[in-house]
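Note that this complex is displayed minus one protein chain, with the remaining chains in position.
On to chain A.
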Amino acid sequence: MSTEESEALQLLYPPHIQHNTNSLHTVKFLSALFSGAAAGILGLENFSGFALFLASTLLTTSGIWLVKCKGRPQKYLHGGLGPLLNPGQDNLFSFVLVWTLFYALVHVYD
């Protein structure tokens, strides 16, 4: 099994993988921002806010998987579905920041 894996690994070109990873990062950050804004404006609290974050992550992941990777993420990225699904390293905090900001702008201040 490991020989097939290393053969598949070899067919990936590192600069392209780097570019793909970067654009994936950007997409995830932007989706975290916009879902934060949506959660804040809608006035979601507690779990419903985090549920919206989860739903937006799933939506962006499935969009990328279907439309961009055409169902074969191992052609474009190292490790297939894992990196696609991961919401990105600080995106949870960015989501919370924007959520808090918009919640306060809309619901706390007049």
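The rule is simple: contacts are C-beta pairs under 8 Å (C-beta built on N, C-alpha and C of every residue); 3 or more make two chains touch, one makes a residue touch a chain; residues count from 1.
By our rule, contacts and distances are computed from a predicted model.
This figure omits one chain of the complex; the name its UniProt record holds, of "ER membrane protein complex subunit 3", "Transmembrane protein 17", "Protein HGH1 homolog" or "Glutamate--cysteine ligase", is "ER membrane protein complex subunit 3". Across A:20, A:57 or A:91, the residue that sits in touch with the chain not pictured is A:91. The chain not shown here is touched by just one of A:44, A:69 or A:85, and that residue is A:44.
For chain A, the residues in touch with the chain missing from this view are 3, 6-7, 10-11, 22, 25-26, 29, 32, 39-40, 43-46, 49-50, 75, 88-91, 93-94, 96-101, 103-105, 107-110.
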